[in-house]
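Missing here is one protein chain; the remaining ones are kept as they sit in the complex.
So, chain A:
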Amino acid sequence: SKIRGDTVHEQSSVEAMVLEMQDSKSGVKSSEQKLNITSIPHVVTGQDILAWIANHMKVDAQEAQTIGTMLVAYGFIYPLQDHKKLILKPDVSLYRFQTPYFWPVQKWKADNTDYAIYLAKRNIRKKGTLDVYEQEYYKNLHKWLNHKWDFIVMQAKEQYRAGKERNKADRVVFDCQERAYWIVHRPPPRTHSAMDYGVDRLIDPNAEENKTFDYYRRIIIFTQQAIMRSKVKSTVSLGAILKHMTTYKDHDPFLAPCLPSNPWQTDDSSYWDLNMRNVEIPTKMRVERWSFSFFELLNDPRGRTDFKVFLKKEFSGENLAFWEAAEEMKWGTASSISEKAQTIFKTFLAPGAPRWINIDGRTMGLTVKGLEHPHRYVLDAAQTHIFMLMKKDTFYRYLKSPVYKDIQKKALSPAPHNFTPSQLEQNAQNRKPGINPIIIWQQEEEERAKAAAAAGPIDIKKLMASKLDRK
């Protein structure tokens, strides 16, 4: 659960471990210790707990510390000294195992009524013992639970009386246990408890769904479709996953150094400046990445720009233009769909359209029909067809073209930074703020508007002439 502090699953393995830790023979060494003037049994030290965890779970000291701190944060173990800090100290600090009655359990939530009774009881025992944060709680609880306040005070008095009848040692132990429980469930400020509550889960996933006809029919339909869906052999799919990792290995900043340097490491943002969205000369690594897949090329604005240079030379820009227009419709506002559909039809699909795209008759027919009642996915078939065409043919010709070879040659290969410690300090003091993305967006919008205006009414004769030329 994203919100709640506890989960059922973790409980059972943790509970088992905590019980093992208390085993008289194989558990953590315990002894009797004096707390103020009372003798408390079954006390253990932080370092003994950690040693036991490290040995038992076969982990190193730091991991044992993590596990140990979890046991304290969840309230399975509680500290006798410095009781508000829910961590496991790797020294002779004293701890005790919490009684199972106070273990974090999903079924019994630590509710406000119980907390009110606890605070009231402490108030009765000795006025003024409540901490500031507890007084805050107490004030609020008095407001929220005003209707049952008599009951709360009565319960508190009763518990106080019953407590007095216990012998001193038992009472001290119980007070420690109870106090520990509430530190976990109503943590003081700056105490990190694992039982910090939040929002409850709405739907109980364990509730049996009503198994009606519909329930089984749904499963049947879904399973049949799953059976019919094409799947590939693991060698093929896992091979593809491996191939991706291998291809991108040198581009992964966690696996290979980025040039000139990783900005987070050296506080120098050159790497980002060199790789801005529409930088004039891209880096060699970036240009290499465009060759990995058509998707990579299109996704990188600089790559797409270079691809458009190639398309212009081939006079085949209409395919990409159509794809871009279809994308804009798919991801655009609902209100702009019909207008965009009209423009796209007039520009790319109508007979004699200025940027007519060459798709098969069937696709064209269905698309045009669909455009009579346009919705955002109406161009899917045509768009996929055009995309595949570019991917399987144009893209590969681009990679072999003088345009691509030219940009490969021009591309930058920045030398790695070699900052001295004092230079690094300087960098840390002078971190550059960088351009606000809003400004970049505004600039790009202006360019888009300019380009659209420049495209203007297309000279069909000129376009047809150039098409004939190409043939």
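Note that in this section a contact is a pair of C-beta atoms (placed from the backbone, for glycine too) under 8 Å apart; a residue touches a chain by one contact, two chains touch by 3 or more; residues count from 1.
The rule we apply is simple: contacts and distances are computed from a predicted model.
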Per UniProt, and picking from "Guanine nucleotide binding protein (G protein), beta 5a", "Exoribonuclease phosphorolytic domain-containing protein", "Mitochondrial import inner membrane translocase subunit" or "Vacuolar protein sorting vps16", the hidden chain is "Guanine nucleotide binding protein (G protein), beta 5a"
Among A:Lys126, A:Lys233 or A:Lys409, residue touching the chain not depicted: A:Lys233
In the whole complex, not just what's shown, which of A:Lys29, A:His42 or A:Lys249 touches the removed chain? A:Lys249
Out of A:Arg218, A:Lys313, A:Lys346 or A:Arg448, which residue would touch the omitted chain in the full complex? A:Arg218
Identify the residues of chain A touching the omitted chain, counting contacts across the whole complex. 1-3, 7-10, 13-14, 17, 57-59, 62-63, 66-67, 69-70, 192, 194, 196, 198-199, 201-205, 207, 209, 211-214, 216-227, 229, 231-242, 244-249, 251-255, 258, 262-265, 269, 271-272, 275, 294-295, 298, 327, 330-335, 362-363, 366, 370, 373, 375-378, 380-381, 384-385, 387, 391, 431-434, 436-441
